[in-house]
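Quick notes on the structure that follows.
Up next, chain A:
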Amino acid sequence: QDAGAGKPVDMVLLPKYLGIIVFDQANTGAQEAATELKNERPLQFLGPTPENSVAGQIEIVTNATTQGVGAIMISNNSGDQIAPAARAAHDKGVKVVTWDSPIPSAEGEDVFVAQVDFDETGRVLADMALKILSEAGGEFAILSGSADAANQNAWIKSMNQVLKSDAKFASLKLVDTVYGNDQAETSYNLALALVDKHPNLKLIVAPTTVGAPSAAKALQDEGLCEKIKVTGLGVPSEMLSYTQNGCAPEFALWSFKDLGYLAYQTAYALATGTVKAEEGAVVKAGRLGDRTITKDPTREKGLRILMGPFSLYNAENVEAAAKE
Partner candidate 1 sequence: MAALPIETHRRPVMELRNISKSFGATHALQSVSLTLHPAEIHSLLGENGAGKSTLIKIMTGVHQPDSGAIHLDGAPVQMASSADAQRKGVAAIYQEPLLFPDLDVAENIFIGHQDRGPFTRWASMYEESARILDSIGVQIDVRASARGLTLAEQQSIEIAKAISLKARVLIMDEPTASLSAYESERLFQLMQDLRGRGVSIVFISHRMDEVFRLSDTVTVFRDGRHISSRPRAAVTPQSAIAEMVGREMGLLAPRATTAAEGVVLSVDRLGRDGAFEDVSFEIRKGEIVGFAGLVGAGRTDVGLALFGIAPAHRGRATLDGRPHAPRSPRQAIDGGIAYVSEDRRQLGLSLPMSSSANISLPVLDRFRGMLGMLSRKKEAEVADEFRRRLHIKTASVEAPVGRMSGGNQQKVLLAKWLNTAPRLLILDEPTRGIDVGAKAEVHQFIWELAAQGMAIMLISSDLPEVLSLSDRVLVMREGKQMATLDRKDATEQVVMAHATGQAE
Partner candidate 2 sequence: MNGLRLRPERVRELSLLAIIAIAVLVFATIIDGYLSPRTFNRIASSVIIIAVVAAGQTLVVLTRNIDLSVGAMVGCVAYFTGALLAANHGLPPVLAIALAVAIGTLMGAVNGALVVFARIPSIIVTLGTMAVFRGLLVEFSGAKSITTANLPSWLVNLPQMTVLSIGSFDVRAMVALALVTIILFQIGMSVLRVGRHFYAVGSNPDAAHFTGLPVRRVIFSAFLLSGAMSGLAGFMTLARFGTITVEAAMGLELESIAAVVVGGVNIFGGAGSIIGATLGAILIGTLEQSLFRLQINQFWLDALLGLLILVAVASDSVLITRLRKFWNEARAKRRRLPAATDTPS
């Protein structure tokens, strides 16, 4: 239990956009932590609308700074564009914790709560791809979120490295990378466009929870599930039917609920001053146990707390997970 428990701290949880299910799950986790820590101040769950994504996040961070909140937890929906606002908040004494997606330059950020090790994500994606395509291998394409999302780009990069570095992946051939901007309609259309453009396509890897079900739906609607598969990151409740009918035999994710929980625990500890944002400091994170702040290996600067682990979902366990 955090030593500062019971102290009132105003806190803001800022998702990439409103309207994406995993962020709601994160909110649930954060609320759970808030109750555990007996913070009487209500947690604000504020997000931008998608058309206003970058400017909206900046606006919310700036307003929160003006209000003088104790901590902001950001899932950054762009690159470094949020950095100036984060730095301004930081300079005013607001604790800035990023989660899910960090600020690439780490500017203005106290610590990043990482869901999983980004290099591990690349390996997990590559492993799933190989498992689905088997030794024969074949062509695959990546359907990502927005073109400059820090987390997805890091995952794609690490996946590419894994593919190159390990000979067992030699049969996998990446033919295209497209960006559906985390919009269901765009992702759906792009999935079909990929199919048309690459007649020998065997697999679509979608490292985004919006992209994966959209791609699966598109393939299902076109009756292509026999020929082309989907994998990537997905929410069990959204992927359930596609896993059961074989469109998406396997996908991975971590618990967004736990991620929200850990982000809150970390931010609260920083805001109450029980923990300092420095290498080696330990956050007592309730039911997730103690977590240590380390250097972030995937970024030049910046600190991170690692949550982990990955859960892999397939026909055997997806139904149970979807019920959660």
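Behind the choice of candidates: all candidates are chains of the complex that A comes from, given by their letters.
Throughout what follows, a contact is a pair of C-beta atoms (placed from the backbone, for glycine too) under 8 Å apart; a residue touches a chain by one contact, two chains touch by 3 or more; residues count from 1.
The model shown is predicted, which means the values in this text are computed figures rather than measured ones.
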| item | value |
| --- | --- |
| Complex member in contact with chain A (any copy), out of 1 or 2 | 2 |
| Chain A residues touching candidate 2 - in the complex, by the definition given at the top | 17-21, 24, 47, 49-51, 178-179, 183-185, 188-190, 192-193, 196-197, 199, 210, 213-214, 217, 220-223, 237-238, 240-241, 322 |
